[in-house]
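These notes concern the structure reproduced below.
Left out: one protein chain. Kept in place: all the others.
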Amino acid sequence: MSQELEILLSVVRTGLSYGTVLALIALGYTMVYGIVEMINFAHGDLFTFGFFISLMIWNVLSPPTPLPPEWVILILPIVLILTALLTGGLNVAIERVAYRPLRKSSKLAPLITAVGMSFALQSLFAYIWGGTTVNYPRFIPTTNLIAGLISETNLVKFTPRDILLLVVTIPLMIGLMYFVGRTRMGKAMRASAQDREAAGMVGINVNRIIAITFFIGGALAGVAGTIYGLYFGQGRFIMGFEFGLFAFTSAVLGGVGNIGGAVLGAYIIGMVQASSDFYVGGEWSRVIIFSLLILMLVFRPSGLLGSTQSVEKV
Amino acid sequence: MTSQISSAKSLLASAGAGWNGFMTAVGDGWNKIPRWAQILLVIVVIVVVPPISTSLERATNFGLLGQLNRALIYVALALGLNIVVGFTGLLDLGYAAFFAIGAYAFGIMTWPTHGLMFSFFVAIWICALVAAFFGMLVGAPTLRLRGDYLAIVTLAFGEIIPTLVRNFKEITIQIGGWTLIKDFNLTNGPLGINPLGKPDFGMVEEVFSLPSGTLAPGVNPNFWYFMAVALVLLVLFVSKRLEFSRLGRAWRAIREDETAAGFMGINVVRVKLLSFAIGASFSGLAGAVFASNLGSITPDAFRFQVSIFLLIIVILSGAGSVWGVLIGGVFITIFDGVFLAQILPAIFPNSDVQNLRWVFFGVGLIVIMLLRPQGLFAPAQRTRQKPAVSAKG
Partner (left out) sequence: MSRKTLLEARGVSKRFGGLTAVNTLDYTLMEGMIASIIGPNGAGKTTFFNVVTGYYTPTTGTVFFDGKPISGLKPHQLTRVGIGRTFQTIRLFNNLSALENVLVGMHHHLQSNWWNDILKPAKTRREELGAEYQARSLLEYVGLAGSEHEMAKSLPYGYQRRLEIARALATNPKLLLLDEPTAGMNPNETGEMTAFIKGLRDALGLTILLIEHDMQVVMTISDKVTVLDYGQKISEGLPYEIQNDDRVIEAYLGKRALEVLRKNDRK
């Protein structure tokens, strides 16, 4: 295998892993936007919260590094579930306290509140866990399982971390699609997204649906944060800001409100991020992705797969 | 539990009403004073500040005049943001980018390494124009977007522009085989640029036969205080003139109902772009003054926190109220610079209280939106506005 191809595959692998994390976050953005028509600015910070909270849970449990198999099978799921519950719960609380009272106000009020919330959360994280990079313990080894199989160099990898990523996130995403597409609750969610007033009139408890949506979105973001820590090994208080905006770009790319679109968009943006990190380097990934966001909103606001909401002023 | 909540609510309501009453009383009192007395009062206040702060300084060592200068710069910026957010109702989350453009435009024009060496008095106006241009550039993609998407686009620009500034250290432009520009250092990247140009009073010195350099302001806080005051007065003047003018009405109509405004004959595209342009031009001026005062600028002065801080000033003070933003801007910036940044860390020396500053402001935004969205420092919702013509004809 040529070196260029190996490098490409390595970039693809990074891109897919970014994409997976972004997808989990983007799903939260798009689902919430679909129902309450607001951009939950603080959503990215739930991702950060998941990272740090899972770290704290691990600290309490004092696991050995790397995790022995029993821990992976028994404790890791518990940590994931606990983080998901806490992050989801936080999101529900945020909605209840800061967003719900303003639902009827001007369009800008909930947005300004969300900005304030995001800012407050970020700064709180910096205060509690510091402003510098925080290391996540190397719980899952990075041994290259396909070493020597494809080539002599160690460029193309497939590690236990990749297995973890797949095992956790694919069932989650499938589960979510099934939940939204096939269950009664999911149908209620889709109905509320299409027409909140009408949904209320046919007996759907819209407030509860909104709370559930926020919970699911938050939980996904929390899982994303944990996975990110396990996979990439480090994080900072501000990671949610950047990843959040990238995830939002993914949601817009796929079509706001469109669940499949969010996942597709996330993988595309993940690839863009990985490629740009590698081939261009430095801070240009941000410039490229943010420019993409602006271009999307100007030229194709409905996204690739079509949006359920209007982005333009009607 | 509910009874406690409702008594808390009524307490807040009466506090709010009391505050309203206070603000209205102050406003009414002010309006009763004849014009000449108002102007005299303002001049007196402006002039006594430096000596008062110097004497306070001996007691407290907070760098009060410097804090006030910083506050005045932020007020000028906030008044610019007020045009976009307060008058026109467009949520701009990346406003610090225009501040950066103003400052860096000034820097590029007066950095010895580039050798352009514009005069301060010429450069500041060019900075205003450059910033206005960029204002339109940022505004143009947002014209058809809903409020929240507009905000995101401005945020994206707010991130892109400082990032570009940080990275324009070695610009190389190649087309095909031709190298047009190689390794051009525009902004010196993360290190920032210095020294920067100062106002040159050489001609005045000649007229009064003073030795060259006597009137050089350097970083003299008194000089820069008066410069900042002049800046704020200019920006205040323009804001007040525009507020109730034809353009100001058009801006506010767009804020209230953009579609209806279009039906009433307002060219919404043009008026929105003007809002971005004029708002940004204030930052251009403020950026230039800021840069010249410090004599050096780095990209760090224009991060996202600055955008949010400016937004906080506007929202907390009362978006759309020029006087509110003036008072609120001074108060909030000094509160932040003196109390939060200096007094608080002195009381709690161990913890990282710096970060709590931002938590405080973030929570402040939320609380204001929930409890008092019209802001703290705006005169109580006016049902009577000063007519251009009095009832007596």
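So that you can tell them apart, the chains are marked A and B in the order they are listed, and the count of residues begins at 1 in each.
Here, a residue touches a chain if its C-beta (ideal position, glycine included) is under 8 Å from a C-beta of that chain, and two chains touch if they have at least 3 such contacts.
Since the model is a prediction, treat every value here as computed from it, not as a measurement.
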{"item": "Chains on display which the left-out chain touches in the complete complex", "value": "B"}
{"item": "Touch with the omitted chain, as defined above, among B:Val138, B:Val165 or B:Ala250", "value": "B:Ala250"}
{"item": "Option from B:Leu72, B:Ile278 or B:Ile334 whose C-beta touches the chain left out", "value": "B:Ile278"}
{"item": "Hidden partner chain, residues of subunit B it touches", "value": "238, 241-242, 245-250, 252-253, 255-257, 259-268, 274, 278, 381, 383-385, 387-389"}
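Operating definition for what follows: only the chains that are shown with their structure count from here on.
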{"item": "Cα-centroid distance, subunit A relative to subunit B, in whole angstrom", "value": "34"}
{"item": "Residues on subunit A engaged by subunit B in the complex (per definition of touch)", "value": "38-39, 98, 101-102, 105, 107-109, 111-113, 115-124, 126-127, 130-131, 241, 245, 248, 282-284, 286-287, 290-291, 293-294, 297-298, 301, 310-313"}
{"item": "Subunit B to subunit A touching residues, read off their complex", "value": "89, 91, 93, 141, 144-149, 151-153, 155-157, 159-160, 163-164, 166-167, 258-259, 304, 308, 311-312, 315, 351-352, 355-359, 361-366, 369-370, 373"}
